[in-house]
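Report on the following structure.
Note that this complex is displayed minus one protein chain, with the remaining chains in position.
Showing chain A:
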């Protein structure tokens, strides 16, 4: 854990490849680094690699644009398409394919490395909220009892109660609000209140942390199921479950990959699928990867949209329900 750059440079070692965790989809303009003009007081800057500079830039951009919402309103997928019009046709073809499959809307999340967890949490609550009237109460109670039932797993994974309970309570109180008025809002959860909650960093990030802990606990308490799939995403080396969870699941802002998604599907007992919009399809279709470790057969799975390094929510509706 000592500063490595100097040593690497001195010994002429190449910089280890780093994943850019800036997390922006490729078609959005990559801010070009035009010299140290905005951070001239930092002599270290000139020693950074382009990848590190890019990452630094991303961090600063996110800091500098605090009003970029953590999660945005539902937008028509044509908005996404228009951003690719000057890009590769492969993406356009794939977006058209998604439309032909009935996906008309996209709900975007901020590219902060928490986007998978945030997207899934939002979609999870929204789907509960959209349950059929006669099933609403049952769906909400089932979800809450699932969450209650994972608490012993969190304990078994070695997390102290004081570590998880605030995050747990935040998540559960949003779900409860679907069926009973909240003390603060004096209202049941509406689409607008849900969006507001997930745009508030305090609530939104608490839910993200809770899902991270849940994912980690699932892996830690069932290491045999996951051990063969735990690799350091930066170095490609196998990792022990505990180290993997500490560095790449529990740590804030670390992106989720297949293993984390599988574990969370199992822990939350839900199914979802991920549409891979990667511009690589030969026939212009989009692969949907299913995560169906849950038991909620019957209901349509939630769908996330993956573009390299980033997750958003894919929807059949193209605009917010009027309410």
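To be clear about the criterion, a contact is a pair of C-beta atoms (placed from the backbone, for glycine too) under 8 Å apart; a residue touches a chain by one contact, two chains touch by 3 or more; residues count from 1.
Convention: contacts and distances are computed from a predicted model.
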item: Chain not displayed: protein name in its UniProt record ("NEDD8-activating enzyme E1 catalytic subunit", "UBC core domain-containing protein", "DEKNAAC102700" or "Nicastrin"); value: "UBC core domain-containing protein"
item: Absent-chain contact - pick from A:134, A:202 or A:228; value: A:202
item: Contact partner of the left-out chain, one of A:85, A:166 or A:180; value: A:166
item: Chain not shown, touching residues in chain A; value: 1-7, 41-44, 56, 159-160, 162-163, 166-167, 184, 201-202, 205-206, 209, 212-213, 235, 246-247, 250-253
